[in-house]
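One structure is given below, encoded as structure tokens.
As you look at this complex, bear in mind that one protein chain is not there, while each of the others sits in place.
Chain lettering (A, B and C) follows the sequence in which the chains are written, and residue indices restart at 1 in each chain.
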Amino acid sequence: MIHVGIVGGSGYTGSELLRILIAHPKVKISVITSERFSGTNISEIFPSLKDLINIEFKKLSPEEMSKDCDLFFLALPHKVAMSFVPLLLKNKKRVIDLSADYRIKDKDIYKRWYFEVHKSPELLKNSVYGLSELNREKIKNARLVANPGCYSTSIILALAPMMKSGLIDLDSIIIDSKSGISGAGRKLDLSFHFPEAYNGVRGYKPTGHRHIPEIEQELSLLADSSVKISFVPHIVPMSRGILSTIYVRANELIDTNELIDIYKKYYQNEFFVRILEKGKLPDTHHVIGSNFCDIGLEVDTRNNRFIILSAIDNLVKGASGQAVQNMNIMYNLKENIGLENPAIFP
Amino acid sequence: MIHVGIVGGSGYTGSELLRILIAHPKVKISVITSERFSGTNISEIFPSLKDLINIEFKKLSPEEMSKDCDLFFLALPHKVAMSFVPLLLKNKKRVIDLSADYRIKDKDIYKRWYFEVHKSPELLKNSVYGLSELNREKIKNARLVANPGCYSTSIILALAPMMKSGLIDLDSIIIDSKSGISGAGRKLDLSFHFPEAYNGVRGYKPTGHRHIPEIEQELSLLADSSVKISFVPHIVPMSRGILSTIYVRANELIDTNELIDIYKKYYQNEFFVRILEKGKLPDTHHVIGSNFCDIGLEVDTRNNRFIILSAIDNLVKGASGQAVQNMNIMYNLKENIGLENPAIFP
Amino acid sequence: MIHVGIVGGSGYTGSELLRILIAHPKVKISVITSERFSGTNISEIFPSLKDLINIEFKKLSPEEMSKDCDLFFLALPHKVAMSFVPLLLKNKKRVIDLSADYRIKDKDIYKRWYFEVHKSPELLKNSVYGLSELNREKIKNARLVANPGCYSTSIILALAPMMKSGLIDLDSIIIDSKSGISGAGRKLDLSFHFPEAYNGVRGYKPTGHRHIPEIEQELSLLADSSVKISFVPHIVPMSRGILSTIYVRANELIDTNELIDIYKKYYQNEFFVRILEKGKLPDTHHVIGSNFCDIGLEVDTRNNRFIILSAIDNLVKGASGQAVQNMNIMYNLKENIGLENPAIFP
Partner (left out) sequence: MIHVGIVGGSGYTGSELLRILIAHPKVKISVITSERFSGTNISEIFPSLKDLINIEFKKLSPEEMSKDCDLFFLALPHKVAMSFVPLLLKNKKRVIDLSADYRIKDKDIYKRWYFEVHKSPELLKNSVYGLSELNREKIKNARLVANPGCYSTSIILALAPMMKSGLIDLDSIIIDSKSGISGAGRKLDLSFHFPEAYNGVRGYKPTGHRHIPEIEQELSLLADSSVKISFVPHIVPMSRGILSTIYVRANELIDTNELIDIYKKYYQNEFFVRILEKGKLPDTHHVIGSNFCDIGLEVDTRNNRFIILSAIDNLVKGASGQAVQNMNIMYNLKENIGLENPAIFP
């Protein structure tokens, strides 16, 4: 059994980790922390978990929490996580950090997008960007996995097969993403007050979303060349799910079937990436509650562009599910243990 | 392994059976039938199941489908199921029928509410009403389980502890239920066309819903006395979930804590029934995707009434989940195998 | 032109007053106040009003705001309103108060339900409960109109024709209401954070909602007899609309057509109350954005009960629309000026 701790577990990535790990046959949840809810039973904060796990939120120092755990999932806000990670690593614990703090390799870029000096830049070199399908080998032995952002996961998986193909103009990438509101977290905000969000769709941060640097970093690595993207995220009135629609200029015009074949081949051994047949497009509804990433493709022959659409559940493949997938990899377990279930539909 | 067949599997109870059974460690899905989609792969009809099960819908006679299965789940419309059941039973198969055809013991009452003469009334005597918690012993050896209606499940579980208690006036039961729209099935209807249903709540069939006779039958059995109810179902703009709010006149005024204790005791050994603490009320969101029934209670001392609220997922505990729970009972398996997962929240 | 002021205009009843009054041909909005947003243009807070009205929120004393207005709409929280009303009345202004502060005639009952001593109990005697259809004559000359609660409006209109009819057992009234979330106001609360509210329906305050005393007061007046009710409000995942389902024991069993005729006669001159034909039931979607109250009826002959359902838009007929209707009455205008529009459907 892997003894895991969840640090900062009172938000949605925390509850989603609990939902998945409670049913995971190789895991014991030993500790869950929350400053705010210290002393409160989990089921007070997440009534859906009532009678399924009997554990209290605790407020613990890294030292204290380290006693009973092998692995920590950090579900803390950006900038807070980096105060915990060095201490947990020092205690020889393995860490999967769901914040952005160790995703960006260049501390200057981190500072530019997060407006804060990184507290442990020396760890950036060895942290592994936890996009499971792409970095599996490195994840196996990682001490510190930087779990990717939700948008980033949906986008990098959708573009990976193109980056070294020579088929696309790397300077032409435009990404339009649509997210359910759980992606904004559990913190109260007028924009996400139900009556303000129910009947509308809107864009936000059209040139400055913080997932941009990690997406550009990983795409550049894949392409072996500097890549920049335009990325506009949008809020859609639903709880879960991200759909990313990606537009790229084709260097060479292949047909839709050929494009699909390239993707199928690239992901042929992947359980969680499903390449849809010609004429099918992904729907977030078909992945809700699951760890799948569905990808659909079509060539726009009139304009020499490829249209790539991908759908994930932002809390599963986009956060806690991928974190568990990474844990499975780190502990040499079957990669989909605890994550085999299909989406909840309808 | 139990070899199961799903008859009429292209609707929502069919897809929900698939979702649950795919992950069930003791089940092999051998056959799935659909007249309409015969020859089509399941993932064409339910893209959420892509790559998780590779099986086609078939059109088969009861004789043909019997060859490879031990147990059948019938997810057919009312009145159609009773054409299949006698033949499957004759072939020594066990049957869990999700339609209403074998729920009502009295063929005249069946005719009055379903406007059709029953085709195999001789089977009614031995069919078992599959409310797992209440009829567990009979279900164990049943050949034919009549799986309860979704509203009925939420209501009977909520009232069972009261029926023999002497605490309530049996003539005073009023039930106001609110259901998500998946309860209406996958059949197209203007009322359930998205734009017509999104922004509204409405009642329907305020005196004539077909779950009334089965609810009255089971409550009467529990009370050992004839019980009649007023029941108004409502449609709420969400996909899943039923909340039933029940109002009964108290014969004797106990306080809310005492009432809760009676319920806790009654359901003390039940995994799937959760009695909420004083001051908590059920929310369908906390049971979505799970087989739980949450019950909350409060005494209205100003009016000498008990207020009982229960929440289930109509497709899980209200249909396919309870069907699998019944299968587990019939095959002496742990009752919650395949059904342990918490709700999807948020 | 009536010069109106809106006090406390940054919430949903404030924005709804603005929406209606901007298009009202006999009204000039002279002042709008908000402590919190003083100095901010309205369109910053309500972008839907951009370019339609150019006015800033101000922070003003009752003295200051009185200068430019004939009539005030108070869209303040309960308990705050009663600090303003006496001063505005002293300045000879007419007041329509959307809070609960002047609805309840008995100061002891006010204290029992609102946990606060009333600050101007001497005004309660002359305040008029502003249910337009029932108190039209008194509203005409009122100085102070206490605009009814949203639930209260949907319930009292639905029950009024019964209260003196002798047809029902006054001791048997059970009311199950379902409300959209705008009814909870614009104040942030985890319960109304989008992801917590999107997929669920739930009850709340099953024995203690604060609209109970005003409903009982008005029903008792109508019945000329003391009336008590059981009332359970519910939250439904939509922005607007209240559906109230009411169950009463019949003293005398008439048929549905007769019951409908009694209602049609009672409301024969009312523009805003629509009695539906037999077999039709109200849907909140059909009144959204309008000042209508739709009422549907059915006799439950099996149980000697009447089932009464009513639908309103909680922000229009349940708040700001009825407030404008009351203003129209107070100023001898055609009662539906500014309120003639049908619902937004779909």
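Here is the rule we use: a contact is a pair of C-beta atoms (placed from the backbone, for glycine too) under 8 Å apart; a residue touches a chain by one contact, two chains touch by 3 or more.
The shown structure was predicted, so the numbers you read here are calculated from the model rather than taken from an experiment.
Student: For the full complex, which residue in B:Y114, B:Y198 or B:Y331 touches the chain that was left out?
Tutor: Once the missing chain is taken into account, the touching residue is B:Y198.
Student: Tell me where the left-out chain touches subunit C, residue by residue.
Tutor: The missing chain touches subunit C at positions 12, 15, 18-19, 22-23, 46-52, 182, 199, 239-240, 271, 274, 276, 280, 283, 285-290, 294, 340-346.
Student: Across the whole complex, list the residues on subunit B that are touched by the chain not included here.
Tutor: Given the touch definition above, subunit B has residues 12, 180-182, 186, 188-190, 192-195, 197-199, 237-240 touching the missing chain.
Student: Under the stated touch rule, tell me which residues of subunit A contact the chain that is not displayed.
Tutor: Against the missing chain, subunit A presents residues 174, 176, 178, 180, 195-204, 206-207, 228-230, 232, 234, 236-241, 243, 245, 247, 281-286, 288, 296, 298-303, 305, 307, 309, 311, 346.
Simple rule for what comes next: only the chains that are shown with their structure count from here on.
Student: Which chain is most remote from subunit C in terms of Cα centres?
Tutor: Farthest by centroid: A.
Student: Quick one: subunit A and subunit B, Cα centre-to-centre, how many Å?
Tutor: Distance between chain centres: 36 Å.
Student: Report the inter-chain centroid distance for subunit B and subunit C in whole angstrom, where each centroid is the mean of the CA atoms.
Tutor: 38
Student: Just how far, in Å, is the C-alpha centre of subunit C from the one of subunit A?
Tutor: Centres of subunit A and subunit C (C-alpha means) sit 46 Å apart.
Student: When you check subunit B against every other chain, which residues touch at least two of them?
Tutor: In subunit B, 199, 239-240, 283, 285-286, 288, 346 touch at least two other chains.
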